[in-house]
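For this depiction, one protein chain was excluded, whereas all remaining protein chains were kept in their positions.
Here the chain labels run A and B in written order, and each chain numbers its own residues starting at 1.
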Amino acid sequence: MAKHIVSTVAEIPPGTRKLVEVAGRSIGVFNIGGEFFALRNRCPHQGAALCTGQLGSAVTSPGPGRYEVDRAGEILRCPWHGWEYDVRTGQSWFDPKGVRVKAYETAVAPGSALVPPATGLLPGPYVAETFAVSIEEDYVLVEV
Amino acid sequence: MVDCDIHNHLTEDAVSKYLPKKWRDYDRQFGRRMTPGDFYPKATPMASRTDAWPPGGGPPGSDLAFLRKQLLDAWPIEVGILNTLISVRNQFRDYDAALATAANACQVAEWLAPEPRLRASLLVPYEDAALAVAEIRRHAGDRRFVQVLIPSRTSEPLGQRKYWPIFAAAAESGLPIGIHFGGWSGGHPISGAGWPTYYLEYHTGMIQTFQAHLISLVCEGVFEEFPGLKIVFIEGGLAWIAPLLWRLDRSWRQLKAENPNLRRAPSEYVRGHFWLTTQPIEEPPEPSQFAGMISGLGMDDRLLFSTDYPHWDFDNPDSALSSFPGPSLRQKVRRDNARALYRLD
Partner (left out) sequence: MDSPGSQAIDCDVHAVLPSIEALLPFLPAYWREQIGQTGFKGPTGRWYPPGLPTSERPGLRPADGSPAASRVEHIQRDVLGQAPHPSHAILNCDCAVESLHNPDAASAVSGALNEWIAAAWLAADARLRASIVVPSQFPELAVQEINRRAGNPGFVQVLLPVRSEAPYGSRNFRPVFAAAARHGLPVALHYGGLPGNPPTPVGWPSFYLEEYAGMTGVFQTQLISIIAGGVFDEHPGLRLVLAEGGFAWLPAMLWRFDKNWKGLRREIPWVRRPPSDYVREHVRLTTAPADAPEDPAQFRDVVAQLGSDAMLLYASDYPHAHGDSASDAVWSGLSAELRGKIMSANARALYKL
């Protein structure tokens, strides 16, 4: 397991996502109200690129004909058959315990913590495949 | 592999180019009446995969280059069968016939000619047998059209005699009749008990049109009349067939005196004349149940893989086929059965 620098914070404003390639895996990184979440970009059902799906609300109902929406933008719908996943956990809506998409730990760190000014080198646990890290920016890390 | 159900979208503008001036003028003056709309908010816009919208614009399935990239090149697809779902039952019969002719010309020029991996189903104005037969004759010998397409929501059960000239012409040309979900019945609701409330019901219950046609085609004696006729059910799934045959055979044994058309058990006609595409593949709780269903069905040589691209209920060739037991059956479903049926050499 290593923490990978996948993006600047500024690149993924709240309500948006970015698809990244980390250690040979396609991963979707989502910003929900300033918090970052990362999910494997592959639906466990038939393998669609899950993280390209629509983001919607958690739809529940107290009874027929009544619709309640909550947590707007936190439920990811697969672009093919529409299975829903909780972006925060990767759990599917219809079977949260049995069907889930892999969720990865994320973190945010300032560039200054990642790039010791003296050496300009990355410290051990971090891997930056495509980034020139600058001390002015904050970065999103995904642990894979 | 062969994909037996791909939906290319022919836009109104694309088809108009191939209409005779008389009908282009008619379109300009009156516009085209479309069959009733969506009825329900569906799963997704245009009932399509949300990732199937071409980046260059246009609706899913309208851009050949993107279809190549997202489907034909993404899997080793040697041949794909196009079933365009443009309605040819809108207005009056001559107009519908002209529209079918134009759509077929459009398919040849814009899809079949530029992409040799593609074949197409022939659109015909199916509620008017004489006009439909004329369209079949017009393309006789063009092997790029591999079957005659009839949407499943017809005005009458397909065994009725008004459709027989279409079957005669298709059998004579060696073309199967492909029956795909859709169309407009001209009034009958989507079920034998009226209109359901939700799209989920509509989609789950879609197989009932196929059930009604299977029963009608067999019971009216169509296969006694046309021993060479082949029927392909497209987008009907598979699992419901065996239970229906148990019921139909048992009832026939008891009621056969009522129906002088049949000389054999209904299941024998079905196993002799029907092919089935696999999508949307049923997903039982235990995969072994799927294998049991396939062996009970006894139609190993008649199952045809299909994706239904670009629609939302698309089946992925990699995962949907994995539920079929055994590599040799998978090979048949993936490729060999379709090659034999559609004579794809």
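Quick note on the criterion: a contact is a pair of C-beta atoms (placed from the backbone, for glycine too) under 8 Å apart; a residue touches a chain by one contact, two chains touch by 3 or more.
What you see is a predicted model, and the numbers here were worked out from it, not measured in a lab.
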*If the hidden chain were put back, which of B:E12, B:E78, B:E282 or B:D318 would touch it?*
B:E282
*Hey, which of B:S16, B:S191 or B:Q331 is the one touching the hidden chain?*
B:S191
*Please pick, from B:D94, B:E115 or B:E201, the residue that touches the omitted chain in the full complex.*
B:E201
*Could you tell which one of B:A65, B:A113, B:A140 or B:L255 touches the chain left off the display?*
B:L255
_Please identify which residue in B:P41, B:G56 or B:P327 touches the non-displayed chain._
B:P41
*Using the touch rule from the top, list residues of chain A that touch the missing partner.*
45, 56, 59-68, 78, 81-84, 93-94
*asked:* To test your reading of the contact rule: which positions on chain B touch the chain that is missing from view?
replied: 41, 43, 152-160, 185, 188-201, 203-205, 207-209, 211-213, 215-216, 219-220, 237, 239-240, 242-244, 246-248, 250-255, 257-259, 280, 282-285, 289, 292-293, 296, 312
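The rule we apply is simple: only the chains that are shown with their structure count from here on.
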*Could you tell me the distance, in whole angstrom, between the mean C-alpha positions of chain A and chain B?*
40
*Residues of chain B touching chain A in their complex?*
43-44, 49-51, 312-316, 318-320
*Across the complex, what residues on chain A touch chain B?*
45-49, 52-54, 77, 79-82
